[in-house]
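One structure is given below, represented as C-alpha cells, and several questions about it will come after.
Omission of a single protein chain aside, the complex is shown with its protein chains in their original locations.
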Amino acid sequence: MESNKIETILEKYFRGETSIAEENELRDYFSSPNVSSNLEQYKSVFGYLAMAKEQKFEQEIVLKSRKRNLAWLSIAASVAVLLGIGTYSYFNYYNTNKDQDLGTYDDPEIAFRETQKALSMLSSHLNTGIESVQYVQEYENSKNLIFKQQ
Amino acid sequence: MKKFLITVVAALVSNAFFAQSAFDKYDGQDDVTSIIVNKKMFQMMGSVKVDANDKETQQYLDLMKKLDNLKVFTTTSTRVSADMKLSADKYIKTAGLEELMRVNDGGKNVRIMVKSGATDSQVKELLMFIEGANKENQTVLMSLTGNFDLSEISVLTDKMKIPGGDDLKKATKGK
Partner (left out) sequence: MGQNEFVKLIAPFKDKVFRLAKRLLISSEEAEDATQEVLVKLWSRNKNLDDYNNLESFAMTMTKNYCLDQLKSKRAGNIQIVHSNYKDREPSSEKILEDNDNFDWIEKSINQLPEQQRLIIQLRDVEQYEFEEIAKILDMKETAIRVALSRARKTVREYMTKAHSYGIK
C-alpha cells in the first residue's frame, strides 16, 4: 500500500470520517513491516488498539442464588394468596350458578320421570353386582350346611 | 419460572371449577343425549303429590329429596365414548372416588364408583360408567351427588329379584 494513499486515509481518520473498512486498512498497514518512517509514530497506536481488543473477562459469573430465593418467597406467597382467593371465588361462582339452573327439564313431572328411569337403571345394575355377592353368600351358606351335616 | 407458576395457579384454580363440571361439556353435544337434574328441581319435586298407595313412587321421591345433582350422558359415538372414558377416569382420580363394583355382563361393562359420606353406607357421590350397553354400543355416564344410602337405591328395583333383605343389607355394608 502506498504511503500517500495511507496518508489520505489517515487524514480522514483524524477527522472522524473513515469507515470501518478503511480503519482496518490502516491497522493492516501499520502491523506490516513496511511502515514508512514519517508514519512510525502511529504504529503503536494501531497496535495498541488491536491488542486492547484481545482482553478477556476471565472470571466466573456469579449469579447470586440467595437473592433469587427471596424473590421466590414473595412469589410463592402471592401464589398461595391467589390460589386461596381464586379457589374460593370459583367455588362461590359455580355454586351460585348451580342454584339458578334447573337442568335439562323445566317441568318437575318430566324431570321426575327421567330421574326415575335413571335411578332404576342404576338400581338394577347395582343389584346385579350385589346379587353376585349374594349368590356367593348363598353358596357359602349351603356349603357350610353340607359340611356341617357331615 | 414465573410463567410456570402462573400456569400452575391457573390450572389449580380451574381444577376447583373443574371438579363438579367435568362432564358439563357433554351437555349440548350433537351425539350425546343428556339428562341433567339439579338440586332446585329435586326440591321442586318434593312438592309433587303422590298417591298414598303408590309406594314405589314414594320410594323414588324420598330418595330424590336427598339428591343434589343427577347427570346422565348417553352416546353411541365411538369418539365421544372414548372421550367420556378418559374424562371419567381422570375425574375418578381427582375426585377420589373408590370403585364399588365392576360387572361384565354379556359385552356390557358396568363400573360403579362411590365417594363415602359420614358413614360407610352413606354416599356423597356416585359415578356409573357403562360401556357397550346395547347392540348399538351405547356408552352411559351417570353422576349422582347428594347424601343417600346405597340401599335406598337398591330397594327401588329389588322387589323382584333377591331373596332375603337381610343378606342384601349385609352385602351393601360389606363393600
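Labels for the chains are A and B, by order of writing; each one numbers its residues from 1.
Everything that follows uses one rule, which is that a residue touches a chain if its C-beta (ideal position, glycine included) is under 8 Å from a C-beta of that chain, and two chains touch if they have at least 3 such contacts.
Just so it is clear, the structure is predicted and the values come from calculations on it, not from any experiment.
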Residues from chain A at the interface with the omitted partner, ascending: 13-17, 20, 23, 41-42, 44-45, 47-49, 51-59, 61-64, 67
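In the analysis below, only the chains that are shown with their structure count from here on.
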Whole-Å separation of chain centres (CA-atom averages), chain A against chain B: 38
Interface residues, chain A side, partner chain B - complex: 72, 75, 79, 82-83, 86-87, 90-91, 93-94, 98-105, 108-109, 111-112, 114-116, 118-134, 137-138
Contact set on chain B toward chain A in their complex: 1-2, 5, 8-9, 12-14, 16-17, 20-21, 27, 34-42, 44-45, 47-48, 57, 60-61, 63-64, 67, 69-70, 72, 100-103, 105, 110, 112, 126, 128, 130, 140, 142, 144, 150, 153-158, 161-162, 164, 167-168, 170-172, 174
